[in-house]
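Of the protein chains in this complex, all but one are displayed in their positions.
Order as written gives the chain letters A and B; numbering starts at 1 within each chain.
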Amino acid sequence: MFQFIIRRILQTIPVLIGVSIIVFSMMHLVPGDPAQVIAGEGAPQEQIDNIRERLGLNDPLPKQYLDYVTNAVQGDLGTSMRSGRDVSSEIGARFWVTVELAFYSTVLAVFVGLIVGIISATRKYSAIDTTLMLIALFGLSMPNFWLGLMLIQWFAIGIDLPSWVPFFSNTAWFSPSGWGSFSQIVLPVITLGTSSAAIIARMTRSSMLDVIGQDYIRTARAKGVKEQIVIYRHALKNALIPIVTVVGLQFGGLLGGAVLTESVFAVNGMGKLIIDSIQARDFPVVQGTILVASLLFVFVNLVVDVAYRLLNKRIDLD
Amino acid sequence: MSDQKVLLKVNDLKQYFPIKGGIFGRTINHVKAVDDVSFEIFEGETLSIVGESGCGKSTTGRAILRLDEPTAGEVEFDNTNILELNKKEMNKFRKDMQIIFQDPYASINPRHTVRQILTEAMEIQNAVPKKERNDRVKELMDTVGLGPHQADRYPHEFSGGQRQRIGIARALSVNPRLIIADEAVSALDVSIQAQVINLLKKLQREFKLTYLFISHDLGVVRHISDRIIVMYLGKVVEIADKNSLFTNNMHPYTKALLSAIPSTDVEKEKERIMLKGDVPSPIDPPEGCRFHTRCPFATDLCRTKVPELRNTEGMKDGHRAACHHMEAIRSGEHQPQVNA
Partner (left out) sequence: MTGAPDTSYDNILEIKNLQTSFFTKDLEVKAVDGVSFSIPKGKVLGVVGESGSGKSITSLSILRLIEEPGKVKGGEILFKGENLLDKSEAQMRKIRGNEISMIFQEPMTSLNPTFTVGQQIGESFRIHQGLSKKEAKKKSVDMLKLVGIPSPEKRVDQYPFELSGGMRQRVMIAIALACNPDLLIADEPTTALDVTIQAQILDLMKELQEKLDMGILLITHDLGVVAETCDYVAVMYCGKVVEFTDKKTLFTEPKHPYTVGLMESIPQYDQDIEGDLAVIKGSVPSPADMPKGCRFAPRCPFATDLCRNKLPDLETDEDGNQIRCWIYSDEWDGDPEVNVYERSESTS
């Protein structure tokens, strides 16, 4: 196991180098002179030279790259063009907001996905199964900015309820924007988690159906094990193995989804930071944010791989 | 037997599969699936390879056809070492050597009709002119006992026994000289198995085919073979004509294997040689004789020195076994070792 983790960490090195090259190249992939682009149309030559000097654009490319990587490793991601603050401190606070958003969404997706998947699998081809899978298909197909807008319409702006409904006269239960309190968290998390929940539910269903058909489930039943324990102990542990991989991949998707969700709900996270920075042509921030998000994704996948190993003893053989 | 023409000659065939591991995924060891196996097959005979799972019998069959490229050794078909041939030259020889697998369903394309399956092989080998292919399909179907009207059906519409007949028809479609049958009847129900065995024997008579018959079922092997090879953990332990193998077997493993088969003869009390434990891993096979860890007769000699295949007094020509103590075991001089 230890050897595996070491090997797995070593394997991330080429990935990290690749990511850093791509992020670094972004600056140079922009058509024309990056300094000109950053400074904007019609900026005085002096300002452009200034930017060029500050970003080290006069150095040869390999040196620029090495400087960038050396600084990045030391936590120095440059300075924001817009605010003049360190990019790392610019990202700092927002990083945790996005991680929280993605984490809660993953928890919601896993929780709802597993339950729906298990219910569907144990009631194969029943009306419940069909209904749940139809809803899952719907959840999967909905673009998340649209879902976010609908949720704001229904549960933040609210709909007037008929007078016979006790306690509530209106469905404006949650806050439409910001991040921090429970009421602010609910809608973005649902928005971001829905499609993952749907994917996990479908995956869980097929994985459970596969496992329930296995010989060892019959063995458990023949031992006199209660049906609930057969499902939740014997079957689920095996069914989780492929699901874990999907959860890991979903997390990556969530980071992408966060860009839209944060914009819709005005959540001040990395996603919104990217959008704002792109609009302001604040290249160092864009670079830094993408680099951090990629690192996060690589790290989560590492964790998922380790979890997969722990669940699937068989792989530990080599 | 010795005046017969040798069709296939296998010399010191080795098949090692690498095992990757460690932090950098290097090759850290090998599965020694087949280790220095030599034998020859005469034209028109049925040579069987028997042994338990992991003995290397199927690997040997696959290595001969270069389905897995062998690690070392020579395979001479009709006096040409086919392991030295390039892909194009090899393809010419593939027509002469066909294989039938255990699971016919897994080895035929489920989306092709029987006609497509049969003509595909003819096309690849260009064995039959285009015009004659439809007639040939009809003929083949008839030969293996299927109705020509079934030619346009898909494999899933057939039963297991019929699918195996399709597999046989495909092998026959290019007029091969050697057919390797890898557990070809093992998955079939007994009443169907008998039909397929009879078919294989009939085809051999009609088309002068040579069979390499790989099986774990000694009943079937006794019925179908002229000569038999017994393998254990990648090595040949005994090779003999059928009669000698069943009545004058020399190697303790052969004896144990035969005695382990349940007999339907309820009136005969049978002496059973119970082997201890499991077959060792082919990654780190035992030193000396590979069977020594389970052999009741094993001595220090067996633990250190690899026994050669040899013939000794009282054995027929061509009958050879690889045991240091076979003479003494037969004479009763060498008894099972108590504290082995």
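Just so it is clear, a contact is a pair of C-beta atoms (placed from the backbone, for glycine too) under 8 Å apart; a residue touches a chain by one contact, two chains touch by 3 or more.
Quick caveat, the model's predicted, so the values are computed rather than measured.
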item	value
Among B:His30, B:His112, B:Lys138 or B:His223, the residue in touch with the chain that has been omitted	B:His223
Given B:Ile49, B:Val230, B:Leu258 or B:Cys302, the one touching the chain that is not displayed	B:Leu258
Full-complex contact with the absent chain, from B:Asn126, B:Ser159 or B:Gln335	B:Ser159
Selected from A:Val225, A:Leu249 or A:Leu295 as touching the chain missing from the view	A:Val225
Footprint left on subunit A by the chain that the document does not show	214-216, 218-226, 234, 237-238, 241, 311-314, 317
Chain not shown, touching residues in subunit B	52-53, 159, 161, 189-195, 197-198, 201-202, 216, 218-224, 246, 256-267, 272, 274-275, 277-279
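Operating definition for what follows: only the chains that are shown with their structure count from here on.
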item	value
Chain centre separation in whole Å, for subunit B relative to subunit A (CA means)	54
